[in-house]
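Starting off with a structure, shown below.
Apart from one protein chain that is not included, each protein chain of the complex appears where it belongs.
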Amino acid sequence: MSIIETALHDVNVTVEAQDYQQSGIHAQAEIQAEQLKSVCRALHSFCFFLETVTAVDNLSTETMQGVWFFNHYRQSARFKVVIETGRNNPVFPSIGAIYPGAVWHERETGEFFGIVYDGSKDSRCLLLPEDVTFHPLRKDFKRPEQQIAGIH
Amino acid sequence: MFDSQTAATYNLETVGDQENDFILNLGPQHPGTHGVLRVVLHMDGEYILSADPVLGYGHRMQEKIAETLTYTQVLPYMARMDYLSALSYNQAWVCLVEKMCGYEVPRRAEYIRVLTTELNRISSHFLWFGAFLLDLGAFTPFLHAFEDREKILDLLETLTGSRLTYCFFRFGGVGADVDSVFLKGAQDFVDHMRSHLASYHDLVTGNVIFQERTRDVGVILPFDTWGYGLTGPVLRGSGEKYDVRLREPYSIYPELDFEIPVEQTGDCLARYLVRLQEIEESLNIIEQTIAGMPEGPIRSKVPKIIKPPEGEATMSVETPRGELMIYAVSDGSKIPYRVKYRVPSFANLSIFSKMAKGQLLADALAVLGSLDLVIPEVDR
Partner (left out) sequence: MIMEITIVRTLLSILGITLVVGLNAVFVVWLERKVAGHMQYRLGPTEVGPAGLLQTVADGLKLVSKQIIFPRSADTPIFILAPIICLVPVFVALLPVPFSENIQAHELDVGLLLVIALGLLNTLGILLAGWGCDNKYALLGASRAVAQILAYKIPLLLCILPIILLSGTFSLREIVVAQDHSLWFALYQPVAFLIYLVAITMETNRSPFDFAEAESELVAGFHTEYSGMMFSLFFLAEYTYMFVAAAIASVLFLGGWLGPFFPGPVWMLLKIYFFLFLMMWFRWTFPRVRVDQMLSFGWKILLPISLLNFLLTAGVMAAL
């Protein structure tokens, strides 16, 4: 039993093993938004470090995937956590209280995708100027030259 | 001098008697922040009550750029993120695409990749060494380190054609073959550094002022390391033996014999010692790759147009600053659907506001220097 399954023993999620050689990910779990905090607490207590918080915008299926990557210092165990929600006004729970390093990742992903991380202490823009009204990584975002020329 | 509205904008704690406090804007143009980092400090005299790093002055939206270009066109952009370890970024991207498409890499190419990447790692550590000592107010070590760094840049220039922003690796190989002149030059450099590294220790490490300035300054406790996702020498200074070359070996690293230096104290001195030992280990690796350099082709056949199959993949490499992970999603077309760069400096900088609290201004700048930040990498 891998350390990921050991860590998540008490949390009711299904961990699917992945092809590490092909994808570089050891295991993946698709969970519900309410479960994220308990998953993170379990991982934190097993010394998993947070690699990144990001998202994938799927225009074709009208979904927004929140993606969290964890890894372990003592053994190779990359773990991907996915939460899927609708593209319009996506909200994910913030894990800044458990992983303090997540606050910056959430600020960045939030401004790029227009995602609200519920319960975050700090939701200011991080890399973009504070007055931007667009979210550049959303797939329906048009760059200025595209808007002017009317190309898609 | 203290303005509570500014404090609220910048996430500064408004504690205690604010009559004598003031807010200091450190950067974006400041000699101590090495680039366009801005830190808003709430200070009481020389002491920092709270600090809030403000990022984005060098932001170029690299992830959006990657979504508009083909896989091949993205490659030169790698060198523009962390311009001090361009080859590590090169390696991450080519390995990722090779992993997604299943390309083979000839062994000679792998050896050349490791050889050049380790040279690049040493040059990056030299620059950090100089800049860190500059933060502590010593100017001479900076130029001593640059003198040696120049040798690496000259060497890599003969091979890659550029001195800083290398775009040398190719999918399935490398751009050019090494000749005996280059290998001899690399071996000469290793021999030179073996003897010359002692002068670094004589000039800096043994200095009482240096030791007083760095010992017990900016201690990172092991408990904070995984909460903030620290990697690289910043983490290894706190006693955790984590190195991507060891945990998730890529290329020919499993076959090579090298140590991962670790220090236990977690202060600026520990991070300094870890990096200097890493220079020595990199010299070992370089020597082994020169000795074991196999004959053969340097590039395998890959299609002109690269279309990875639908799916996703991650690739992580150890840059001089820590773990770089690239996460890419492909929709089967020749343009990446989504690329995420997980950069080491970003996570390492996020702990700064916690470390700066209660420190003297001089110490905070020493801490900032010891984190070895490259701001274009943080901002992307």
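Note that the chains are named A and B in the order they appear, and that numbering of residues resets to 1 at the start of each chain.
The rule is short, and it goes like this: contacts are C-beta pairs under 8 Å (C-beta built on N, C-alpha and C of every residue); 3 or more make two chains touch, one makes a residue touch a chain.
Computed from a predicted structure; not experimentally measured.
For the omitted chain, the shown partners it touches in the full complex are B.
Checked against the hidden chain, the listed residues B:Ile112, B:Leu365 or B:Val378 yield one contact partner: B:Leu365.
Remark: the omitted chain is touched by one listed residue; of B:Asp52, B:Asp82, B:Glu110 or B:Asp135 this is B:Asp135.
Only one of B:Arg38, B:Arg170 or B:Arg213 touches the absent chain when the whole complex is considered: B:Arg213.
On the side of chain B, the interface with the absent chain consists of residues 1, 22, 24, 30-32, 45-46, 133-140, 143-144, 147, 203-204, 207, 209-210, 212-213, 360-363, 365, using the contact rule stated above.
Going forward, only the chains that are shown with their structure count from here on.
Chain A and chain B have centres, each the mean of its CA atoms, that are 24 Å apart. Residues of chain A that touch chain B in their complex: 22-25, 44, 47-52, 54, 56-57, 67, 69, 73-76, 78, 98-101, 103-104, 112, 122, 124-129, 136-137. The touching residues of chain B, when paired with chain A in their complex, are 11, 55-56, 59, 61, 63-64, 67, 99, 224-231, 235, 240-242, 247-248, 311-316, 323, 325, 327, 329, 337-338, 340, 342, 346-347, 350-351, 354, 379-380.
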